[in-house]
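Apart from one protein chain that is not included, each protein chain of the complex appears where it belongs.
What follows is subunit A.
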Amino acid sequence: MALSRTTFKTLFGIPRVIYRQPLSFPSTSPSSCILSTRGAYERDYRRPGQAPDTRWPWQKIRFDFSKGVEGIRKHFGLLKDEFVNRWTGPEGKPLINHMLEQTQVQWEFRGPESLNQWIVSSDQEIGGHSAAYIKTGRNNTTCFLYGMLCSTPPRDGETRYSGYCTMRSKQPLGSFDRKKHYDWSNFNTLHMRIRGDGRPWMVNISAETYFSHQRDDIYSYFLYTRGGPYWQDVKIPFSKFFLSSRGRIQDDQHALWLDKVNSIGFTLGDKADGPFQLEIDFIALCNDHAHTEEFAYELYKRNPEV
């Protein structure tokens, strides 16, 4: 765990060195709320590039009435929306949308507040030396993920490989921080407009699971970027996504079910040290009627019993 060290002078002028662990106590940043039921990592997530919060715990306390009121207003407002949206139709959209929609833009980066839905991390969590940052691109119309990849493994005696960075969307939350899911069953293709740097990225989609053994199940596919100054439209059918768990591709493959999707992410781990960048304009879904493939990989038994 990262430690921060501050020195300060006591009343008697003797400098003291104190080691503090910044993430041990709940933070009181404006985005966290008294009613939050999410874990400590999600509450106290600090985007790389932001200065660490080195305040003392008693300085982080914000114990006032308005904080409670704003939490109540936010969550009860979301609850009211959930009831009222049912009048309009399933998931708040009229039925005609569900019948006719061919495309749906899911993430569109317009403005700095759109970056709040994304979590960026790198191998610094395990002691590596890569760095990844996220910012809005030119004219606040794109998302710009950049940083430096370093595949030197951390010297902890057990890690052999390192050098990865990732950007992942947060799971949508309903009222009272209940987890919601995306329903993409009307679509069969992922459509993104990106401008990369020629590196091979991976797109990861995580769906809702039931057992704790499936916690790290992720459906992935490759995203080869060109690197030129021109934008690149990438369409990946969902039938191409393969299942991996904790990074290991599974033998027993199955298709991704689109009715409960939690998050999407982009990962870079191509063992090439140096700077990287990926600019994303939008991430959308579309329904390609010409694509009738259900799953691209074998489903039949590989060793049938006789």
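As a working rule, contacts are C-beta pairs under 8 Å (C-beta built on N, C-alpha and C of every residue); 3 or more make two chains touch, one makes a residue touch a chain; residues count from 1.
In this section, contacts and distances are computed from a predicted model.
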I notice the complex is incomplete. Of the names "BHLH domain-containing protein", "Glycosyltransferase family 34 protein", "HORMA domain-containing protein" or "NADH-ubiquinone oxidoreductase chain 2", which is the UniProt protein name for the chain that's not shown?
"NADH-ubiquinone oxidoreductase chain 2"
Of the residues A:98, A:129, A:180 or A:291, I need the one that contacts the missing chain.
A:98
Which of A:52, A:68 or A:89 touches the missing chain? It is A:89
Which residue of A:186, A:204, A:225 or A:267 touches the chain not shown here
A:186
With the full complex in mind, choose from A:62, A:254 or A:271 the residue touching the hidden chain.
A:254
Give me the subunit A residues in contact with the hidden chain, please.
86, 89-91, 95, 98-102, 183, 185-186, 209-211, 214, 217, 252, 254-255, 257, 259, 287, 289, 305
